[in-house]
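Other chains dropped; remaining ones untouched in position.
The chains carry the letters A and B, assigned in the order they are written, with residues numbered from 1 in each.
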Amino acid sequence: MKEKITINEFVSEEFLQSYFNRLYKICRSILGRGFRESLDIIGEIVKLNKKKIPSGTKVLDWTVPDEWNIRDGYIITPSGKKIADFKTHNLHIVNYSIPINKKVDLKELKKHLHSMPSMPDAIPYVCSYYNRTWGFCISHNQSLNLEKGEYKVYIDSDIKPGHLVYSDTLIPGKSKKEILLSTYLCHPQMANHELSGPLVWSILYKILKNTGPHKFSYRFLICPENIGSAAFLHYSKKKIKNIVAGYVINFAGHGKEITYKKSRIGNSLTDLAAENVLKHSGFPLRIIDFFPDGSDERQFCSPGFNMPIGLIMRKMWDTSGTWLTNLPSEHIFQEYHTSLDDPDKISFKTLIETIKIYYDVLLTIENNFVPLGKVQYGTPQLSKSQTKLYSDIMNFNIKAKSEQTRILLEILNLADGSEDLLKIAIKKNFSLIKNLDLINKLLKTKYIKKK
Amino acid sequence: MKEKITINEFVSEEFLQSYFNRLYKICRSILGRGFRESLDIIGEIVKLNKKKIPSGTKVLDWTVPDEWNIRDGYIITPSGKKIADFKTHNLHIVNYSIPINKKVDLKELKKHLHSMPSMPDAIPYVCSYYNRTWGFCISHNQSLNLEKGEYKVYIDSDIKPGHLVYSDTLIPGKSKKEILLSTYLCHPQMANHELSGPLVWSILYKILKNTGPHKFSYRFLICPENIGSAAFLHYSKKKIKNIVAGYVINFAGHGKEITYKKSRIGNSLTDLAAENVLKHSGFPLRIIDFFPDGSDERQFCSPGFNMPIGLIMRKMWDTSGTWLTNLPSEHIFQEYHTSLDDPDKISFKTLIETIKIYYDVLLTIENNFVPLGKVQYGTPQLSKSQTKLYSDIMNFNIKAKSEQTRILLEILNLADGSEDLLKIAIKKNFSLIKNLDLINKLLKTKYIKKK
């Protein structure tokens, strides 16, 4: 993996914007036309490796549901006004609503109406994949002003057997060991969550595909959330033994903050590489322990798999009602799962920043090894080295030892073959990748070798 | 063990008061009539299993002393006043005083007088079991006003071979593994310490005896402090291998505070169960490390035995002169070992509270097990469960996940067979027994089983 890449060769804000614009208003769900259309757009950037699993198939403890397609939906008020119009915003219809076309009074309607008192202007995102029902979502303010009388409710949808689709393209590397980069693509008209995920993920694919060969193989999984990762795992029980690190990518486009959610293991290669990069990134950072809720990490980090999968996010969703992660409010993405997660909430500049962060993390993993020092007994006489590693004049009052000298000495002192560079870097508080020049110089001069 | 019991069926404040009143003024010591009479009163609540060990018998490193009995004792001042009258308060006579009947001048008397400058109104509790002497205890204020002249000192006591008595009734459970509940009964006329111990202990016996069968067997030990537990251990070296947890019960009747003194092991089942219940009890709590001083835990937690025995107390005695436990003053029972530990210092309401706390701790131990999840690979699809475990509508902005859902997911995620519920509960900060409904639902629906 190349230490320095020119990100502009692979992506621009305009490029991301154009894909975002095409994807934003598609009404996706976990199965159905919206998902397939969206995946095909992503397929223009990423060579896909699609798998199709029929409805009714058991994957792990789950059963693949029927697919859902929707064409239209709305409510006609007693005074004849059309509201909750699917064509205005596709969050107005509960995801996986059954078709309906009847007249109901206000009381009956309210049983099928969803709104959020805490965010009175937002249309909430509601879905009901495994429980057949119908419903509409409107702003709480609107819900407070509904007149009495007869409403027409109309949803033109169908739910019928189809296929779950996911894609798990592999970029083979020098080693069979894999790094999993995973994202999901099943949310309807919302911006940062989840479209930031597939966009970052696609560009990472583009970069890695064009800059190899890499040390590790990279598996790029895109699927509907939860049921999709369950399906992937179900059909990949052998493959996943090769996965040594990985990340679920989303919440990538809003906020300067970084929020890292650890894998269930807690100190895996995934966690250490992320921690090392993020602590030296300069961004406001919070690291939180794994908890068994969220997105596909629920499947990856279930007890039997217990995979080293973490999440590098910017602002993340609010868990304060249940998991007390002690995140300060500026790390919380308040507009999560509502219509307020609109195009204003995704920044293509931030996406590019996030792509760089992920690249740095992967670079860290690629460059990690267990160093074994040539000189184990006593210190090496570095003044003999042809390559200049150390200042000559031995007056440290005048010419202060540099931070690089400190790192050099720490690496040499700890290069006893018992721990890898990443652990040394974390213990001694330096960035592995910001010291690649030094590490390569030590390798070239043979002061250390890879154990 | 029953999850919910009606405490009123087993005890009332009046019931405790009546037993307290009968016991309070008896002049107990480690051996002798006072102890035996007191034990027989307790025997009205607890079926006893008395053991008698003759004076002179070696038990562990100790030798059972002769027994002490006292009938009367006082001082006649030069002006003819009777002071330090045993019949007024039995703390006036040093416990295990030899008989005496002579005239002494004030200087000689003072060598045998004990008082506390720091609590000038209190008669201190002084004893001398293994060093033959005589003495009187009076308030410091009184000691400052003694006139010169000849005093008559009179103690009508005797020390002669007899028997140490203890009782270690067993309530057999489904398992041979035992939980030890221990208390001591050798202190003369004081209220909270120690009578709160035998009272709580007796009611716990009554409850457990009448609500079984339990998972564990319960051994109820009552003895004179120190020499009694040494004797029990001496004759029970085999039995005690079955003891998996236990508590020394005392300091149970004064203060809303809870003070938990850990076992020497520090993280035994005893400690974890107490910690889990107490942290979720709502009472002001301090947990302190084991130190090799106090009461019978000195014997139980000696290096050779190293038993999992802790102490759940309300206000406890002051150790600030030696062990720095960093207890705030409100956790200190200042009247300890003085005449000021009088009936005002014991609250029968508090005793009942303490009984409930102990019951909760035992309930925790009984309900602990290593859970093994049915679905190890991936998450279970809980929407398929007949028993409702989880909310259906998947909009967590509207309907926040409950704390119970959090606990459900944590248990399922950690039910990999590597740790028990108690460790999971402590790690994930929930009360085991407050979630017994949930745990039983998970067992019933077979999402977890006992490993």
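Everything below uses one rule, namely that a residue touches a chain if its C-beta (ideal position, glycine included) is under 8 Å from a C-beta of that chain, and two chains touch if they have at least 3 such contacts.
Everything quoted here is computed from the prediction, not taken from an experiment.
Colleague: Total copy count of the complex, if 2 are in place?
Modeller: Total copies of the sequence across the whole complex: 3.
Note that only the chains that are shown with their structure count from here on.
Colleague: Could you give the separation in Å between the centres of chain A and chain B, each centre being the mean of its C-alpha atoms?
Modeller: Going by mean C-alpha positions, chain A sits 54 Å from chain B.
Colleague: Which chain B residues qualify as touching chain A in the complex?
Modeller: 373, 375-381, 383-384, 392-398, 400-403, 405-406, 409-410, 412-416
Colleague: Can you name the residues of chain A that touch chain B in the complex?
Modeller: 60-63, 114-116, 118-119, 124-131, 226, 230, 233-234, 237, 264, 291-293, 298-299, 301-306, 321-323, 336-338
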